[in-house]
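Of the protein chains in this complex, one is absent; all others appear in place.
Presenting subunit A:
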Amino acid sequence: MNWTKSMRTTVTEKLTWDNLLPSEQPIYVSSLVYSFGVFTLSSLVFTIMSGVIMAAYGPTWYQYSAAGAFFRSVHFWSVQAFFFFMTMHLVGQFFMGSWREGRAMTWVLGALSFGVSVITAFTGYLSRGDFFSQWNQVQSKDAFNGAGLDGFLNILNNGQVYGLHIAVLPLILIVLVGWHMVAVRAKGVVPPYQAAHVQKKEGEKR
């Protein structure tokens, strides 16, 4: 088996312009539910942009300067929007059974993105540098230690927590979200449920 050929074929077939940037979509796409995904992504863009600006000025800038406080606020509300839209997206996709017809991996990637987002947000809260950070650090040390993560993560080491928050976890999240989107585009959005007997009939024929 030629891995290069195989990869080229897969990429060529999956990542066509028609898939990546479609100019038409199935007629059943007609609900507000479909906007939660793109709103989630937009919120993530603003979260990352405000985060990059904060990282550039260093981890105490947003604690003492007015401009820093403003970008910290943008970051805070972007994260709130991100989780709101992501939760709505997840609930909506659940009710649509959106893992059907070969889309299981899309769901798995989305759910993993949710989990990584929760950890990323938590390390962000710990990087705020105020009482909330301080308190949740001493509280969560027992949880991280009890769960057996203590060998890797010293939650009281601000350097490690901040590094995870601004580099490691966002990179993992961006890869997962990107992969999730490619999976969505390659397969198209899940079709409506059909009558049970029709699905059974299709299943028999396939």
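Observations on the structure shown:
Criterion: contacts are C-beta pairs under 8 Å (C-beta built on N, C-alpha and C of every residue); 3 or more make two chains touch, one makes a residue touch a chain; residues count from 1.
The definition used in the following text is that contacts and distances are computed from a predicted model.
For the omitted chain of this complex, the UniProt record lists the protein as "Cytochrome B6", which is one of "Cytochrome B6", "Hydrogenase expression/formation protein HypC", "Thiamine-binding periplasmic protein" or "Electron transfer flavoprotein subunit beta". Interface residues of subunit A with the unshown chain, by the touch rule above, are 10, 13-14, 18-19, 21-31, 33, 35, 38-39, 41-43, 45-46, 63, 69-70, 72-78, 80-81, 83, 87, 92, 94-97, 99, 101-104, 107-108, 111-112, 114-115, 118, 121-122, 125, 128-143, 145-148, 150-151, 154, 156-160, 162, 186-189, 191-198, 201-202, 205-206.
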